[in-house]
Structure formats: C-alpha cells, structure tokens
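Following: one structure in structure tokens, then a few remarks.
Right, chain A next:
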Amino acid sequence: MTRPLPALPLRFQRAAAAGLLAAVLAIPALSGLTATPVLAQETPVKGGVLNSIVQPEPPTLMLGLNQQGPTQTVAGKIYQSLLTYDQKLNPMPSLAKSWTVSPDGLTYTFKLFENVTWHDGKPFTAKDVVFSTNVFLKEVHPRARAVFSRCESITAPDDYTVVFTLKEAFPAFLQSFEVSSAPMVPAHIYEGTDFRANPANATPIGTGPFKLKEWVKGSHIQLVRNDSYFKPGLPYLDGITFRVIPDAASRSLALESGQVQQTQYSDLEPFEVPRMKTHPNLAFSTKGYEFVAPMSWLEINHRVKPLDDKRFRKAIAYAIDRKFIRDKIWFGLGRIPTGPINSVVKFYDPKVTIYEPNLDKAKALLDEMGLKPDAKGVRATVKIMPMPYGETWTRLGEYLKQALGKVGIAVTLESTDAAGWSQRVANWDYEITTNFLYQYGDPALGVARTYISDNIRKGVLFTNTMGYSNPKVDALFAAGAREVDPAKRQTLYSEVQQILSDDLPVVWLLEMEFPTFLDKRVKNANTTAIGVNDTYEDVWLAAK
Partner candidate 1 sequence: MNANSSWVFWRAFARNKGAVLGLVILAGVLTLALFASVFFPGDPWDMATAPFQPPLSDGAPLGSDMLGRDIAAGIAHGARVSLLIGLTSTAAALAIGVTLGALAGFHGGWVDDAIMRFTELFQTIPNFVLAVVLVAIFTPSLTTIVAAIAIVSWPPLARLARGEFMSLRNREFVQAAITTGQSNSSIILRQILPNSLSPIIVSASLMVATAILLESSLSFLGLGDPNAMSWGYMIGAARTVIRQAWWMSFFPGLAIILTVLALNLVGEGLNDALNPKLARSRG
Partner candidate 2 sequence: MTTPLLDVRGLSIALPPGADRPLAVDNLTFTLNPNEILCVVGESGSGKSMTAHAMMGLLPHPHVRVSAGSLLFKGRDVLTMPEAEQRSLRGGRIAMVFQEPMTALNPLMRVGRQIGESLREHTSLPAAGRRARVVELLDQVGLPNPAELADAYPFRLSGGQRQRVMIAMALACQPDILIADEPTTALDVTTQKQILDLIRAIQAERHMGLMFITHDFGVVAEIAHRVAVMRHGKLVEYGAASDVLNRPQHPYTRQLIASVPHYIEHRADHAKSGPALLVAEKVRKVFHVGGGLFKKSKTVVAGDDLSLTIHPGETVGLVGESGSGKSTLGRSIVGLIKPDSGRILFEGTDLLSLDRKGFRPYRRAVQMVFQDPYASLNPRHTIGDIVAQGPVAFGENRAAALTRARELLAMVGLDGSAADRYPHEFSGGQRQRVGIARALAMEPKLLVADEPVSALDVSVQGQVLELLDDIRKRLGLAMLFITHDLRIAAQVCDTIAVMRRGKIVEMGTAREVFTHPRDAYTRSLLDAIPGKGWEIPADLRHGPAGPRTVEASA
C-alpha cells in the first residue's frame, strides 16, 4: 500500500524545442481580486484555520531551491510568481497585474502590483523580479534555467515594470510563470550570498498571503495570515496547518474524521478513493492538476528487437485494456489517453488513431511480423521493469504480464528500485518500463522532450530514452514551439499527434488524475490549474 511516490518526483522538463517565431498575445489584464466567481454567491467569512496534510515532510520551504510536490503545496502560500493559470491554463495575474507580448513574440512586458511587500516589510519591486529570474533561478532551478536562458535580456525600466527579451520566439514562455516554475525571491536577502546556504532559507520570506509561523519537524507546519498582504481584506483564513502524517491509513482516517479538511496528490491511496468519495462531508475533485497534467505510458526501447517494429508496439496497445487499468488498478482515477498530449493540455487533439482492446488485431499484427506462437503459445519474450514507485505500479506490471501473455507475448517482470530504475532507463538498459511525466501546460514544455531526436541523450532521465526518431516529428515540434499563432500551432500539434499515435513510440496508458478531497466547508479552494498549490488568498471556511 503505497503512494505512487512519496514525493512526486520533480520532473522538470528538459530541453523544450527551440522556438524562433514570434507572435503577439495580449492578455486582458485583470486587476484586484482574482477569485473565480464560481462559488462567489456565498459571502466569504473571515477567520478559521484550515487543516491539511503534508506528505512527505518537505526538506525546506524555500521554493526556489526545492520544488517537490509537498514543498509546492505549502510554499505556494508563501511565495508567488508573476502569474497563475486557470483550469484551462490561461494565464491570470498574480504578482503581475498585466502583461503584453510583442507581435514578433520576442518581448514580454509585465506590470507589477505596486503595493506588494515582502514578509519582512521591504517593498517588492522589479529589481526582485530581475534578480529572481536572471540570477537566482538560473543558478539553482534547472527548469527555470532552461526557460530564462532563452532570454536575450531581462530588464527593469522602472520599479514596477519588467521586460523579458527572448532570443527566439517561444510562445510557451507565458506558461513559465507558475509559482513553482518561477517563484519570486527577495533580492535584498539573497543578492551576493551563497543561495543554498543562506540562513534565511529556514525562515522563508515571500510575498504571499501566508507566513511561516512554526514548523515542528515530524509533526506539523503552521502558516498564519500575512496581515500586510497587498490585497485588502485578504486572506480570509487566519492560518493553514499542514500535518505530517506518514502513514497512508492514518491519513485517510484523519480526513474521514474531519481532523483535516483537505488532502491532495498522493495523500490517499487510490483504493481509498471510492470509499471516500461517498463521504457526505467531503467534496471530491480531480481538477487542479491541469498544469502538471501527468501522462503515463509503457516506455519501449526501440533499440531492442522486435520492439523497434511499430506493429509489435501496436499489438501491445491492442492487447491491453486501459479501461481495466484505470478502473481496477487506479480505482477509477485517470482518463484514458488517445495520444501523446494529455487532454487537459493545450493543443490536445482527439482525432488520432485509437487502440481499443482487440486481441485478434494484436495477434494478426504479430502474425504479420512472422512471430508465430511456439508450442507453449509464446511468440516473443519481453522484459518489463515496472516503475518502482509502489504497489499500484507493481500491480500494473502484473496486469501487463497477463494481458500480453494472452496474445503470446511472454513477459518476465524485472524487479528494481528507484536508483536502479533511473540508472537503467537513463542508460537505455531496459526493454519495456512504465513511466510518467508532467506536461506543464504546453506541448513545447512537457511533451516534445519525449519524442524529439535532439533529446536522445544517454545518461539523462526523462529525455527521449526510447531512441524514437522521426524527422517529421522533430520538424513539427520545432515549428510548434516557435509558432506564435495559436491556430497554426494547433495545426502543427494536431499533425504531430496523428503521426505519433500511428508510430506509437510509447503506449500511452493513462492520463493520471490525483484526487483532491475538500471538506464541504472549504470554499473557493482548488480553482486554478495548480489547485492546492495556489495561494489560498481567497479561500474561506464556512461555519459548521
């Protein structure tokens, strides 16, 4: 009984395709409250403390230095970035009240809110943004480094304006100001210091609606409201307490009994979810994970015969029943994918080759390849190394062994551990494994990296470790990253999705969903693409 991962591993996207083209994207600036109006019919009440779970306990709350899932959930209340995103992944103001993109797609200008202060009282200005993006994050944050390295310059014409000039057009740039992707850090504290060793890391100073009050290791993290938050009247909550509950069963019990009002990500085991969904006091949702949009697949090493043959991969796709996987192994969590892009991510296109379970088709494909069953009915033998991230993945491995066995593909399961898995996958020393990656809202950020041949890099994880190479796909992804016109981008990405769904470099298994449970008294929470990781500035607790 385990979480798929204790901490969601940080899957920073490596290398997105280079973009060259520019376009103009002007987003209407909103000012003032950013609360989505969904639940606004009720009148918010001030006060109250929200209890949630943090699991596992984060090593630090300095979000610039650590972006593990739990760190994000807690530090997302302390730190902010320039933007946040709605559940359709459209940018919304956070520390930036408005922004403009030049028609060539090379210049991004952000206007900042003017009354923002750091938790220590010092004003937050454009200088902090330039320091954060140009210096701090480039030094310590690999994902941000990849993005901001695309900048020709980052300047602050005045205290409340920041201008990013790109070397090439890269429309996904606007998706890069989510709080964990680009948290703003105080220049007056970090400038000129050893960032990783700065004592201030223990007492994080951000601009967010909540401040760290107390952190009892192994027990809880207590945040209290930031009274000088720049939005008047916010936040509503007096504070948020995150409890450290290492045991899964205890976590579900804590939620069930109302000791905590919120669970997220992998706090609950998948098998607990159906039961918890029926709880009268709890609201269940799988929204709020659109930004990460994890996609899992069977990763197949194209360097191994007969795995290099797409007929074989298709046979695999026909042999497995993804609905069964979703319903029986993930207990109903997740969506059945159609192609490489998660359906919640921009430029998703469902018009692709679909593989419904069909054993006859699978066998026919294998026959066509000349893989005839031997006396024991075995046509081919493959090794599957399930991801060592807990029981669910193990069970998936067991299922795959059976499912493939039915069409004559004998499976040997290989047992491994996290380190061994990483090493073997990175060094292409596997036949088939299971894997999942985050897509970060834009194909250029989180999808292309898996399929482009530029990204076949031995020894580096989360690259094109299959060794799939298709010049057409490379070209389409490259063009998509540069194209500033959304309609044209859609055309490019639709085509690449069609090609990929036919080439089937990997067999997509599941658009993974995480369950968020909220006590029905908790209002206005989980409204954006980063859900529980957002600031909670306008979350309020209804009376009992």
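We take it that contacts are C-beta pairs under 8 Å (C-beta built on N, C-alpha and C of every residue); 3 or more make two chains touch, one makes a residue touch a chain; residues count from 1.
Selection rule, in plain terms: all candidates are chains of the complex that A comes from, given by their letters.
Quick caveat, the model's predicted, so the values are computed rather than measured.
Asker: Chain A is shown by itself; which of 1 or 2 touches it in the complex?
Answerer: In this complex, among candidates 1 or 2, chain A touches 1.
Asker: Candidate 1 touches which residues of chain A in the complex?
Answerer: 1, 269, 271, 275, 328-329, 386, 391, 394-395, 397-399, 401-402, 405, 412-417, 420
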